[in-house]
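As you look at this complex, bear in mind that one protein chain is not there, while each of the others sits in place.
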């Protein structure tokens, strides 16, 4: 461990930390280094590296090979999955779920209840390689960014909106809509979406099923699921 | 190793396992845990994590930092490369090759001889965040999913078909065709494709060169390769 200069780590009670987790890793950037603090009940899986100068809330969970850079503030009940990186200087709210193979660029703002699907890429440079006006987007509360989508620098994605799979979001997205494509365009209000199996209403006032009472009352379909004709 | 609760692992003969490989990792999901079984001649590279409650066949090979979650069944002669994850509850056939930085969502079916190129993202939620009708696609035998493409939930990709680079597959793909785009559309029959260098017929009855006699008789071009004019 002779080459690894780790700083103080303040860890809440009740944590589970796998072997091969590095906490308090020191950035090469010339900043004032403060401790890494993580709230109670963290579950950190093998290969996770969390830098010093980071504050994280309670019930934080990582998958394998997650990297969280310095100067990040992350709220309570967040989860970040395999092979994802939060670059430095971001603010992440509560109950945010960031899936596999995601990259979040420096100075991105992610509000409460946001979901980033696998492979999402968040950018922050309007014209690479210049960092003079570099800033990540703002993903507002409850927004969901679909699998393998890109959100460009300085963009604001509105509350409870959904970005469809494989999209490139180049300008602001209003509240409560579905956008799709490259560049992403509004398709409909989110509440107009239907479930292909008709078992739930996917969004009510933009709120997904997991945050509504149906979550506890509607039974999941039995797998393997067969699609209805014509869907 | 005090925080890592590993279960029994049944490993076939003739394996090569790097340091920093974790076998029999226990999921946080509340399921009945069974052993991890891996057939003979496995080659598992550093950073690989394979959960308990997984069955894998013979001659299994991983790259670095591969994660295979619980309740997966994987056949013989499969390879999964760097930084890829197979999420839980999938069925993978024989001779499947999954390249770098791929994510395979829960409850996906991948048949024999399938190829997932680098960066492929497989989805399973028709309307996130709801898992009531969640199920991954079915990629039928011999299908090839091109680099950085997405395949959406419940879709069936037909036998021996090819999804072009950077596509988003939103509905079923017939057998033996090339589809491209977002949403992906049929371009031609696969057998109509030609090699830009004219040295092989890329697909015959949808079967690629590696599975045909030409594989042993046609010499590879000498690199660096110069393209013919106009290609």
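Letters A and B mark the chains in the order given here, with residues in each chain numbered from 1 onward.
Everything below uses one rule, namely that contacts are C-beta pairs under 8 Å (C-beta built on N, C-alpha and C of every residue); 3 or more make two chains touch, one makes a residue touch a chain.
The structure presented is a predicted model; accordingly, all values stated were derived computationally and were not measured.
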Looking at the whole complex, which of A:22, A:204 or A:218 touches the chain that is not displayed?
A:22
Touch with the missing chain holds, among B:29, B:73 or B:210, for B:210
Given B:53, B:82 or B:161, the correct residue touching the omitted chain is B:82
Out of B:41, B:64 or B:189, only one touches the absent chain, namely B:64
Go through chain B and note every residue touching the omitted chain.
16-20, 43, 46-47, 63-65, 82-83, 97, 99-101, 115, 117-119, 144, 146-148, 162, 165-166, 181-182, 193, 195-197, 199-200, 202-203, 208-211, 218-221, 223-225, 227, 231
Interface with the unshown chain - residue positions in chain A
1, 3-4, 20, 22, 25, 28, 47, 49, 65, 67, 83, 85, 87, 89, 101, 103, 105, 107, 109, 119, 121, 123, 126-135, 148, 150, 152, 154, 166, 168, 170, 182
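Definition applied: only the chains that are shown with their structure count from here on.
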In angstrom, rounded to a whole number, how far apart do the mean CA points of chain A and chain B lie?
25
